[in-house]
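First, the structure itself, so that you have it in front of you.
As you look at this complex, bear in mind that one protein chain is not there, while each of the others sits in place.
And then subunit A:
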Amino acid sequence: MASSKPSASVAARLDIPEGTCALTYEPLDVQSIIQSVTDDGAGATAVFIGTTRNSFRGEAFEEHIIIAQPTTMLHAGKVVTRLDYQAYSKMAIKTMADILRDAHSRYSRSDHQTAQSDAQASSLIRSAVHHRLGTVPVGEPSIVIAVSSPHRKEAFMACELILEEVKMKAQIWKREFYENEREEEAEWKVNAGH
């Protein structure tokens, strides 16, 4: 039996000057999310994709970083059949927007030798964080973060910061279902740091 869906766990979208936050029950369109942050001034676009993987020894999560080789860790142990996500959406979407604003203001000074106008602006151009809700089958993305910037250092750092902040603060919960275990016993996970 699926997790009961709270009426507060709705799809949501919030567009702010820094970028876009979204919660959706639809499969995440990675290319579209990357496209949403492109800009002629962007020398770098960093992308993080978090995907449900099929085995568990601590976490049912496989991380892909664009530009690096994807790493798939094989673990003996329990097999994840799916992940369910729910959110207190109207809070989670605002938390995600605050995280984007925080990232853009943190990377607001450029270490690079640039024209005067660049030195005052955010080093980030545009960000997007999209999180999927509901049942996410193995092999499909549950979160996609994209950040564009003139320079790669800020893009990488902002992308990581947004991920870590979402994991720590966003009012979103994940439940893991394992093969050969009763659905009623499926655990609601807790991110590290709690």
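Keep in mind that, in the parts below, a contact is a pair of C-beta atoms (placed from the backbone, for glycine too) under 8 Å apart; a residue touches a chain by one contact, two chains touch by 3 or more; residues count from 1.
Methods note: contacts and distances are computed from a predicted model.
Asks: Given the choices "TBPL2 protein", "MOCS2A", "Translation initiation factor eIF2B subunit alpha" or "Regulator of G protein signaling 11", state the protein name listed in UniProt for the chain not shown.
Replies: According to UniProt, the chain not displayed is called "MOCS2A".
Asks: Would you indicate which residue among A:K78, A:K153 or A:K169 is in contact with the undisplayed chain?
Replies: Of the candidates A:K78, A:K153 or A:K169, A:K169 is in touch with the missing chain.
Asks: Among A:A87, A:L100, A:L124 or A:A158, exactly one should touch the missing chain; which is it?
Replies: A:A87
Asks: Spell out the interface residues on subunit A facing the chain that's missing from view.
Replies: Touch set of subunit A with respect to the missing chain: 3-9, 50, 85-88, 90-92, 94, 131, 143, 163, 166-175, 188-191, 194.
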